[in-house]
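As you look at this complex, bear in mind that one protein chain is not there, while each of the others sits in place.
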Amino acid sequence: MTTLIAIIGLGVLCLIFEIFDFRKAIIPITIIGLLAILGLTVSEFNSPASYYNNMLIVNRFSVSFSSLFIVLTLFLVALSHNFYENHQSKLSDYVAIKIFLLSGAVAMVTFGNLAMFFLGIEVLSISLYVLAASSRMNIKSNEAGMKYFLMGSFASGIILFGICLIYGAMGSFDIVEISEMSQSAELPIWFPIGIVLVTIGMLFKIAAVPFHFWAPDVYEGSPTLTTALMSTLAKVVAIATLYKLLTALHADVNYSFQIVVVVISIASMTVGNIMALRQTNVKRMLAFSGISHAGFMLMTLLSLSTSAGSLLYYTTAYSLAGIAAFSVIIYVCKNRDNEDIVNFHGLGKTNPLLAAILTASLLSMAGIPIFAGFFAKLVLFSQTIQAGYLVVVIFAVINSIISVGYYFKLILAMYTKEPNEERKGKPFLIYAVALIAIVLNIVLGMFPSLVLDLLA
Amino acid sequence: MAMDTNLALVLVLAPFLGFLINVFFGKNLGKSLSGIIGTLSVVVSFVVTICFFLQINQTKQPIQIDLFDWIQISNFKVNFGFLLDQLSLLWLLFVTGIGSLIHLYSISYMHDDEKMHSFFAYLNLFIFFMITLVVGNNLLVMFIGWEGVGLCSYLLIGFWYKNQDFNDAAKKAFIMNRVGDLGLLIGIFILGSMFSTLDFATLKTAIAGATNLDTFWLSIAALALFIGACGKSAQIPLYTWLPDAMAGPTPVSALIHAATMVTAGIFMVTRLNFIFDLTPYVQNIIAIIGAVTALVAATIGLLQNDIKKVLAYSTVSQLGLMFLALGLGAYEVAVFHVITHAFFKACLFLGSGSVIHGLHGEQDMRKMGGLKKAMPITFWTMLIASLAISGVPLFSGFFSKDEILMVAFHHNIALWVIASVASIMTAFYMFRLMFLTFFNDFRGTEEQKHHLHESPALITFPLIVLAILATVGGVISLPGNSWLNGYLTPLFTKVEAEHHLGTTEYMLMAIAVVGGLIGIAIAYAKYIKQNLVPNEDAEITGFSKVLYNKYYVDEIYDALFVNTTNGLSKFFRDYVETGISSLVFGLGKVTNELSFQGKKLQNGSVGLYLFAFVLGMCAIVSYLFLAQ
Amino acid sequence: MNNILTQIGIENYIFLSVTLFCIGIFGVLYRRNAIIVFMSIEIMLNAVNLLFVAFSTYHQDAQGQVFVFFSMAVAAAEVAVGLAILVSIFRNIGSISIDNLKNLKG
Amino acid sequence: MSTVLIIFCVLAAITLSTAFLTIFSRNPIHSAIYLVICFFSIAGHYLLLNAEFLAIVHVIVYSGAIMILFLFTIMLMNLNEQDEVHKPRFTRLGAIVSFCLVCLVLIKIFIDSKPIVEYDYTGEDYQSIKVLGKVLLNEYMVPFEFASILLLVAMIGAVLLSKKEKLEK
């Protein structure tokens, strides 16, 4: 609860700073503020509670995911410094929107009432629409924003319809009440339909096949920092929320629903990976890679009762790798009009550190050991096999193999091609973010219990 | 015992030391010194051998020396050790003895070669391995020597490595030997698993003590061992490498490809006589192959013009005779022939070497002739050796060959006929060689003629020694009173009764002698009376051409094995490899193509995206709520 | 007085709402004019709002109606942002047909 | 058939037909007008269900604010029939197919489901302004405040998207 308030306060503070022309202080203050909020959040870890008539329920799950979101936002805000160098007058808006977005995200994992859930997702979405379209004069950005907006609000409509049906069945928005009722009485069919519709809406947000089409286009068109945000924070928030929704509502997760999850999961992995193979735009490639990772994350829904820890671990691993990768992309593609793979040629020679970081993050995504990505997949596989879905795991493995193909395309470009031009400057914050993210990733890879045991 | 061990080590390691010295310091030592060291090292072995020989001749007790554990197999252990018994010492005697002589010979013969020190190094190495082969106390130590001599043979055949033909010959020798080696290994495997030992002595007692022997597997083992012997001793079907091996320097041909290495097969069969005795089928096969080899090689030898090739086929033919004897169970006879053959064949080779040396490398007999005057010692020594090989009475070859023929006669007339024909042919082609080389006028170039000279003493001395041995070597096993048979008796399980010299035997002897003389006479008529010179290659026709081309066996082998393998290799390389590879790449290509097609679906139209969204939603909802 | 839905039947409201929602979906799929697409989305949201009120009556519960307020706020916010994006697109390419938005593909 | 049901049917007919017309009319302005009618009919439904406050708010927000915004944009862009691009046939086909599909699927499900026959009636006041206010500002205080964040974000966003940048060099 305090987290949410503090975040909103910080957002407002950003806007106030702009008014009083403390522009230079915005990012440092935000970073410090976020660190403080992180501390605040973590301190709630062992004190589960519910606030305001169950509007917000703070438990380990919400705290750990909130912390993850805060860390991710921290990274993204740190990257903003360099990214918005030429847009100083809008800096406060950008940062404030990110902070508000974080508040939406936190609301989504902390919700105790579907109203909070819906508002949270809308805050998140609307912020994202704005950020996607935020490069005003760039047609691609406009297009990305428009596509995202159209499809996003369509999905919102569906989610809303789902919530409505749940309400119709239960007469309440409170998840505790709903979950109690869902176990006892004979339910009208509205309830499962509602759950399914909400799930579909969330599947859209995490870009699972066949609701994934927006993702590559939007990722490609959006400003790179926004893409980073979408592919890490937004995706993680969506899957976490979906997970929470399904667990908290004791939803009707029966066998046929699991079959649907299996099919979607396999389809997402396969489509994402196969489509990524022929991409030359790095952001687009990562978008498809994100789709395939969505497929992996969906595997957690097959063993709902036990997989919270592994979901947290997977999302952490994935998003840390994503942050590291995107920081390098931001650095490399700064002042370029596209993110074509050509820009990465010879990075291994001109900038070995960043190349190494990007390589490491790609390897993590590919699931190569010692990187957290490996354990993430391992734990996932383990749980899924335990749940009896060996087929999914086999598909997952085949997809891991395919994925190496395109991750390595980028690595090859960095190490085997001749560099085309020198890049000037070594922006400290980008280096720091990339390095910290990847180091965190590796540390988690070496000590997976740090995260895995949090929600055990 | 420690004394024995040390002496045995000296025996084995002296040539190895010579090898090491020559390898590492040969270049600095100078040619003569390296030659002397090489020779000395073999002489040392020879002296030690004599010591042992004298000792064992008295005690009659074989000397067993175990050095260390070598290979560990689950059901048995192979020690590295030596066995010095009658057989191995006998072999050692002529290996090191003739070896010393040939080393001595080489000092002069190879003096013009810039790589003389490596020549001696290889020779020493060869002697080392040959000794190992002979003294090994089990099959595997023997196998070390077995492969080692093959290696040295390879090195020495290809000694003039700048000529790729010679290298080809060397390679061929090695590979064909290896075919045999595989056979030997298989034999070893079977014996090992049957009796859980490879040690000769233990093996012998194990077989002797075995109650119900699996004769089938024993026969297979014997056959496999015999294949090994075929490879090493140039028997059909693995004989074709030996004539090609003449590419090496002549001392090598004398030492390795006439006197010592090629007799390894006979050594091995004799060593394992207790196995072969139990497998009569295999013995028959050995006898038949031996006889056929003797005949085939002799027929080929009839028309060869290269002086060394003639000798090479003669060697193959003589080895065939020895195997005939082995196959008939007359091991001591075979051993006897090995020894006499070593004397006269070494002498012949060295003589031919002397001739070649005198003619600066000419080997074609058509370009020789009339060398009698220029090279008298060579001529006389070679003549003696030829007489010996032709079986002229009182020369050593007469006794040994005669015994083989006699044994054959007693077993099977057909084999006797074949062997007799082969020996008549031998007499013919040997004297053809002699007449073409030493009689009539010189047919070479003027310049060669100008330089004709007798070889230096270092070359002629071994010739003389060997000629003497070739003459008197027969005394060790005179018919009716054989020292050799008595000496070897402890080795054999079955002791054949001594042949009494009855009328039949004298008849046979007479037939053999007459046959030999007829052969010589024909050669005399053809090459002295008519003064014929063999035709140029192109003019040879008819069956002669088949013979001259060695029955086209090389060509047939090439077509059957070499070309097939090479063709297969090319096929594998060009098609199968690319096939499998493209199968793997194909998977990648398919996914890539899918990706390419998939990109078309992602066409940027929001309408399509939403359409997919709605369809997906319908599908899920209807699956969940309508299909149930 | 009793529940008004006894006379109408909640099913009828559901059918009406579903149909309206589907019309909204149809509009989104059918039209290429971004403004009309926005309107279709508004129709969808309104269909849901209608159902909320119906359910609220069905349960005799105020929460459904309260939720409609939030839903309206969301609709308003979405429209504001959507139109802002639309305007900026219109400024850049002079058209609001979503068919013209095909630069990003593949 | 009771009066209420008749009113419901009429309103429903108006709602659906105007919704259709919104989509089918070629002129965006007409679409907007039809949409307004549609919204009014929905407000009629609200009134029918005794949700007077909501009906008024609905009219104010939708017909008053959102529709004005639409119209304003349409005017701004000066849209008319000619601007309407030709729709490819398969798009239309796809749209119709999916419309029918969704409709059929959803309606089929609801038809299949068990009909509701009993309706609660507590007689308590649950939808007067007073009650709504209490619920909204007591129970739903946090979402209410959070909605303000939503609007704030929308505002910042709209500004961000249309604000011209001061070029600082």
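Just so it is clear, A, B, C and D label the chains in written order, and each chain counts residues from 1 on its own.
Keep in mind that, in the parts below, contacts are C-beta pairs under 8 Å (C-beta built on N, C-alpha and C of every residue); 3 or more make two chains touch, one makes a residue touch a chain.
The working rule: contacts and distances are computed from a predicted model.
J.: Of the options "NADH-quinone oxidoreductase subunit M", "Multisubunit sodium/proton antiporter MrpC subunit", "Probable sugar-binding periplasmic protein" or "Cytochrome C oxidase subunit IV family protein", which is the UniProt protein name for the chain that has been left out of view?
T.: Its record in UniProt gives the absent chain the protein name "NADH-quinone oxidoreductase subunit M".
J.: Which visible chains touch the chain that is not shown?
T.: The omitted chain makes contact with A, B across the full complex.
J.: Tell me which residue among B:V10, B:L182, B:I285 or B:I468 touches the hidden chain in the full complex.
T.: The single option touching the absent chain is B:L182.
J.: Using the touch definition up top, pick the residue from B:L33, B:L93, B:L151 or B:A201 that touches the left-out chain.
T.: Selected residue, touching the omitted chain: B:L151.
J.: Hey, which of A:S182, A:T232 or A:S400 is the one touching the hidden chain?
T.: Final answer for the missing-chain contact: A:S400.
J.: Taking the full complex into account, what residues of chain A touch the chain not shown?
T.: Touch with the absent chain occurs at residues 309, 348, 352, 363, 368-370, 374-375, 378-379, 381-382, 385-386, 390, 393-394, 397-398, 400-401, 404-405, 408, 412, 415-416, 447-449, 452-453, 456.
J.: Considering the whole complex, not just the chains shown, which residues of chain B touch the missing one?
T.: 23, 68-74, 80, 118, 140, 143-144, 146-148, 151, 154, 158, 161-162, 164, 167-168, 171, 174-175, 178-179, 181-182, 185-186, 189-190, 192-193, 220, 565-566, 568-570, 572-573, 576-577, 580-581, 584-585, 588
The rule is simple: only the chains that are shown with their structure count from here on.
J.: Report the inter-chain centroid distance for chain A and chain D in whole angstrom, where each centroid is the mean of the CA atoms.
T.: Chain centres of chain A and chain D, defined by C-alpha means, are spaced 30 Å apart.
J.: Express in whole angstrom the distance between the two chain centres, defined as the mean CA positions of chain C and chain D.
T.: About 5 Å separates the centre of chain C from that of chain D.
J.: Go ahead and note the Å separation of the Cα centroids belonging to chain A and chain B.
T.: 77
J.: What are the residues of chain B that contact at least two other chains?
T.: 599, 602, 604, 606-607, 610-611, 614-615, 617, 621, 625
J.: Could you list the positions in chain D whose residues touch two or more of the other chains?
T.: 91, 94-95, 98, 102, 106, 109-110, 112, 116, 139-140, 143, 147, 150, 153-154, 157-158, 161-162
J.: Name the graph shape formed by the protein chains and their touching pairs; answer line, ring, star, complete or other.
T.: complete
J.: Where on chain A is chain B touching in the complex?
T.: So the residues of chain A touching chain B come out as 146-147, 150-151, 154-155, 158, 189, 192-193, 196-197, 200, 204, 209-211, 213-214, 216-217, 256-257, 259-260, 271, 274-278, 402, 405.
J.: Tell me, which parts of chain D touch chain C in their complex?
T.: My answer: residues 2, 4-5, 8, 12, 15-16, 19-20, 22-23, 28, 31-32, 35, 38-39, 42, 45-46, 48-51, 53-54, 57-58, 61-62, 65-66, 69-70, 73-74, 76-77, 79, 83-85, 87, 91-92, 94-96, 98-99, 102-103, 106-107, 110, 115-116, 119-124, 126-127, 131-132, 135-136, 139-140, 143, 147, 150-151, 153-155, 157-158, 161-162.
J.: What residues of chain A sit close enough to touch chain D in their complex?
T.: Answer in residue numbers: 8, 11, 15, 51-53, 55-56, 87-90, 93-94, 96-97, 100-101, 103-104, 107, 113, 115-116, 119-120, 122-123, 126-127, 129-130, 133-134, 136, 145, 188-190, 193.
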